[in-house]
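Removed: one protein chain of the complex. Kept in place: all other protein chains.
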Amino acid sequence: MAYIGSRVKRKEDLRLLRGTGKYVADIHRVGMVHAAILRSTYAHARIVKIDTTAATKLPGVIGILTAADIPGMKTIPMRTGHIDGLERSQQTPLATTAVRYVGDPVAVVVAESRYLAEDALELIEVEYEALGVVTDAHESMRAGAPQLHETVPNNTPANFQVNVGDVDAAFRNSDLILEEEFSTQRHAAVPLETRGLVAEFDEGRGQLTVWGPTKMTHTNWSILSDHLGLPQSSIHLIEPDVGGGFGARGEFYPEDFLIPFASIHFSRPICWIEDRSENLKAMNQSRQQKYQIKIGVKKDGTIMALDAEMLFDMGGYTRTHGGTPAISASSILRGPYRIKNYRLNVFCVLTNKTPVGTYRSPGRYEANFVRERLLDTVAHRLELDPADLRRRNMIRHDEMPYDLGKHPFNSWVLDTGDYPAQFENALARINYEKLKSDSAAAKKEGRALGVGIGCFVESSGIGPWEYARVEVDNTGQVILYSGCNSLGQGIATALSQIVADELQVSIDDVRVIHGDTAKVPYGNGSNASRSVVMAGSAAVGASRKVKEKLLQLASAALEIEPGDLFLRDGRVVARGVPERTQGFADLARLALPGTALKQGVTPGISEEDFFASDKRPFPYGVHIAVVEVDRATGIVKILDYLVTEDVGRKINPMIVEGQVMGGLAQGIGGALLEEFVYDNDGQPQATSFMDYLIPTAMEMPKTIQLISTEDFPTPLNPLGVKGAGEGGISAAGAALANAVSNALGVEVTKLPLKPDYLLELIGRIKVESHQENA
Amino acid sequence: MSTRQVRLTINGREYSREVEIRKLLTDFLRDDLGLTGTHVGCEHGVCGACTILWNGEAVRSCLVFAVQANGANLKTVEGLAPSATELHPLQKKFWELHGLQCGFCTPGILLTAEALLKENPDPSEEEIRESISGNLCRCTGYQNIVTAIREAAKAMAAK
Partner (left out) sequence: MKPANFQYYDPTTIEEVVDLLSQFGDQARPLAGGQSLVPLMNFRLLRPAHLVDLNGVRDLSYLRVENGELRIGAMTRQRQLERSTDVANDWPLLREATGYIGHMQIRNRGTVGGSLAHAFPSAELPMAMVTLGASLVLSGKARQRTVSAEDFFLSYMTTVLEPGELLTEIRVPMLPANTGWSYQEVSRRHGDFALAGSAALVRLDPHGNIDHARLTVTGVTPIQVMSAEEIVTGQKPSEALFRDAVRKAMEGLEQDADIHASAEYRRSACEALGERTLREAAERAAESSKGRTQ
């Protein structure tokens, strides 16, 4: 029986179900004390003075650190998304002279308990000199706006263009040109577990151990080493169980330096667990983009050109992701359509708000909303069925692989797929034609029923490489040491399936170790739906090398040619002579140094492999939403929903479906509910779960169809997989916005689809002043 | 920092401890008693990750001070499985049907579901969704959780 392709129960689950998982907050070290971070209450201010005297005297307080106590603090570097200029607005772990967002770290308190640490926070006196605040990207770019960073004029540290084909000529040849402004709101990953770290320094050995790092463990290992001036070999990062990441957890944040530094400075193990109020101000936010976009089409709907300007709202500093959401949006704005003439001018703009990183389908959720909404608007104008407009422009199977053309940061070639066939299947499965007539009939009765489509191409499996080592231990068990990480997505199970199939062992005899720098020397982590693609492929490579070694050892022991041997059930067996066999444990014994060296064989059964690739596989799919909107209250009910995605190959279909469903829930949250609102003074208004609204079980659609297919395995890796982590969220904003537009007979131009906004669109109310900035 | 003596029963076992008055029940369970299965997601009573059973009723332990639990009979996720080698039907179905991903919300949801099934052994899908509407999950999208609870109800009724 092959494990790949089957709905194997996850190996991670038993401890999580019993409550015996170990998340970072569950880790206790002898003598451990607790940290709390003092964060700026001003969105933009100069720090005049910090007085910690009263706080330090509080019984139970061990000490307080400010920037003055950490001379030579470095700025946190970018690990990706480098756009020239962004390095000018990076962040030091503690604010030195100025704070640039509410939540900017100003001091670290260490005390006997978190309760006492929070008492101490209140006693620290900070004198701020308020500076001008700017919260809107447009305003921030204007001459005269308050300047956030000394060397960044107009708060615009970076600007880049994409230019493909001849946009101006294409517009001249267009029958209709439509221009519109779109925006998506600030929202973010907000995993259920907040961030946390436990750091302990063994002074005697000069060894620092940090529990908590995840997602980009090895990258962070290198950054921490550089910032502390400690060699990597003296630092041990350990990944515990993790409560979700979605792009935001696991990047190198100020606290990733501060807590280890404090543990060395105070010679005590230190635990820092972020509370939710902090998390909603301090963990990377995302999704805030504004587009001014122009499209040129022929009367029959053929798209001639797309030209846009985009403002990427970065928040107060450049984070480790650099300009990734902007770069990604710029790469995928055209989606699965044939648009040969494309121009985009992107401005990365600083504002006095929480800094920005990635969130599941970064830049692409936003771009999909903009493009799909624009397409529907064009369809309405040309009196075409939105499905027909898409049919006309969708890239055909015979055009694959499809080169997206020149781009300053990447060169994406859509690898495999049949977009139109998948599209037709989706429309048929949700009975699109019937939905259209149902919608028309409902409207006659005064009910607002609508259907909306969102097509997407997702990026996945980013390289450049991944590491794996496969080992057979003394009991014959197989251990995979992988450079990826687990945020809760079930990667250990998926990788076990791959290794178990390669080596023909029971999945119960495979263990996966990840996120531990003492056991895994190299890794590129888990992000951008890369784990199964990259870590899986490296695991295949290492497993195959181990297979060779097993056959070699067995060959010598059995005196049979390796070609006449095969693997079965954790043993090497002779073809046709089943009693001639060696178990993996037997072979491990033979590989012990004493025996092996005498035979002139390298001891051990342990093989490494790197899988390298700079070409990404692109999953692709369709979202279709059916909604009913109450015209008097603006409340949206999602009646039916379909997501289809081709992922090339499913290692564990159950896990793939779970990823799509979970992504969909987040996509619904982004379309209808979630928003980080700031007032004009830069004060965040959504700092609790009463105001930042995550979907509950009741907000999910009444019926959902999830269709994930294996139509086009990718040729880019030995497994044929395309990463399935982001398809579920990718076009949810687009489909829901189109469905609501269809239901109400309006053109939605921004997210979220708040009841307020919808009543305004249909002219039922007129709002005098808007609390939020978009 | 004044303290009080607290005596209570958790998962059938009696505990007696001195606890700081302002200490939340969540922190008492996790830090003082080492029962780390109950998780902290928000500390303002919205996410449900801290849900425990208090005299059989699902309650947010982050909104109770440990001193209030004097004399109470509590159940945490550690007390759900009948033994170290067996699983409660809810746990079994969650495992079979992929009802969890990161696992952080899972203890709270399991206990909420157990309370539901005690009161309503044959809930409709709508009733199940409503009963877990006070438990946030960021990973699964809830579908498998609802199915797992429904299947567990069937399995428990069949016994």
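A and B are the chain letters, set down in written order, and residue numbers restart from 1 in every chain.
We take it that contacts are C-beta pairs under 8 Å (C-beta built on N, C-alpha and C of every residue); 3 or more make two chains touch, one makes a residue touch a chain.
Predicted model only: the values in this text are computed from it and were never measured.
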Omitted-chain contact residue, chosen from A:L673, A:I704 or A:V746: A:L673
Sole contact to the chain not displayed, among A:E12, A:D26, A:D104 or A:D119: A:D119
Sole contact to the chain not displayed, among B:T51, B:T76, B:Q91 or B:T147: B:T51
Touching residue (missing chain; options A:E383, A:E445, A:E579 or A:E768): A:E768
Interface residues of chain A (partner: the chain not displayed): 114-115, 118-119, 122, 275-277, 630, 632-635, 672-673, 675, 677, 685-686, 688, 690-691, 693, 695-696, 698-699, 754-756, 759, 764-772
For chain B, residues in touch with the removed chain: 1-2, 4, 21-22, 24, 27, 43-45, 48, 51, 54, 57-60, 62-65, 67-68, 70, 112, 130-131, 133-134
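Keep this in mind: only the chains that are shown with their structure count from here on.
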Computed distance of Cα centres, chain B from chain A, in Å: 29
Interface residues, chain A side, partner chain B - complex: 7, 9-10, 12-14, 16-23, 25-26, 28, 115, 190-194, 241-244, 246, 273, 275-276, 487-490, 654-655, 657-658, 661-666, 688-690, 694, 696-698, 700, 704, 728
Complex contacts: residues of chain B adjacent to chain A: 20, 22-23, 30-31, 35-44, 46-47, 49, 76-78, 80-81, 87, 91, 94-96, 98, 100-107, 110, 128-130, 132-146
